[in-house]
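Moving on, here comes chain A:
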Amino acid sequence: MSDISELIKKKLENYPPDVTELAIAAIEFSESGMPESSIADYLEKVVRQIVKKQGIAE
Partner candidate 1 sequence: MILEKITMKDFRQFQGIQHIEFASETKSDGKNVTVIFGENGRGKTGLFRAVVFALYGERRLSQDEEVQQKELYLVNSVAMEDTKTYGKPVEAYVELIFQHKNEQYTIKRILLGIFDRDERIEQPDQVTLSHTKTDGNTFTINDPEDIKKIINNILDKNVKEYFLFDGEKIQRLTLASIEQKKEVAKGIKSLLNVDALEKAIKALQRLKKELNTELSKRATGEYAKILHQQNQLDEKRNTLKTRLEEIESEYTLLNIEKKKIDTLLEEYKEISHLLKERKDAETQLKSQEEQAGNLLSEMKSRTAKASQLLISSTIDHVFDFIDQKKQKGEIPSEIRKDLIERILDVERKCICDRPVLPGTPEQIALIRWKNKVSDVELEDSALEMWRSLSSIKNYREDISGVIETLLQRYAVCKNDIEKLRKKTESINEQIGASERKDAADLEKTRENIEKKQIEIEAERMTTKNELDAVESEYARLSPQRKKLEKEENFKNELSLRAGLAEDTYKALQEVYSRFTEEIKSRIAIEANKYFVQLLDKEGRETLKNILVNNDYSLQIIDRWGKPFLANISLGQRQVMSISFIAALAKVASMDSILEMPLFMDTPFGKLSYEHRKNLIKYLPGYCAQWILLATDTEFRKQEASFLREGKRWGKFYVLRSEGPGVTTIQERDIEEVQYLLQENIGEN
Partner candidate 2 sequence: MNMSGDIRVKTDKKYRNLYNDLRNLAVGDMHELFFLCVCLGYRAKKMKPLDSNGEERFWSRTITPEEYACYYAIMLEKNSMDLSSTRDDKLVIAEMEKYANGGIEILLKDFLNEYCSADYKLDSAYSKELPKALLYFIREQF
């Protein structure tokens, strides 16, 4: 992650952990150069994982 992104990450620490986790994932995917639509798809998977971790089933 870039230096700037580290700064953002620090700021995100003030938010709930699941939000921080998703936000950081979003930034990391963006930095990789992926197109926006692909990032959204990947984030969808991340969201599922986070929510599942919280132990709620559909």
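If you want to know what made the cut, all candidates are chains of the complex that A comes from, given by their letters.
Definition applied: a residue touches a chain if its C-beta (ideal position, glycine included) is under 8 Å from a C-beta of that chain, and two chains touch if they have at least 3 such contacts; residues count from 1.
Note that the coordinates shown come from a computational prediction; the quantities given were computed from them, not determined experimentally.
Asker: Just give the number of the candidate touching chain A here, out of 1 or 2, all from the same complex.
Answerer: For chain A, the touching partner among the candidates is 1.
Asker: Considering the complex alone, what residue numbers of chain A touch candidate 1?
Answerer: It comes out as residues 2-8, 11-12, 15-16, 18-19, 22-23, 26-27, 29-33, 36-37, 39-40, 43-44, 47-48, 50-52, 54, 56-58.
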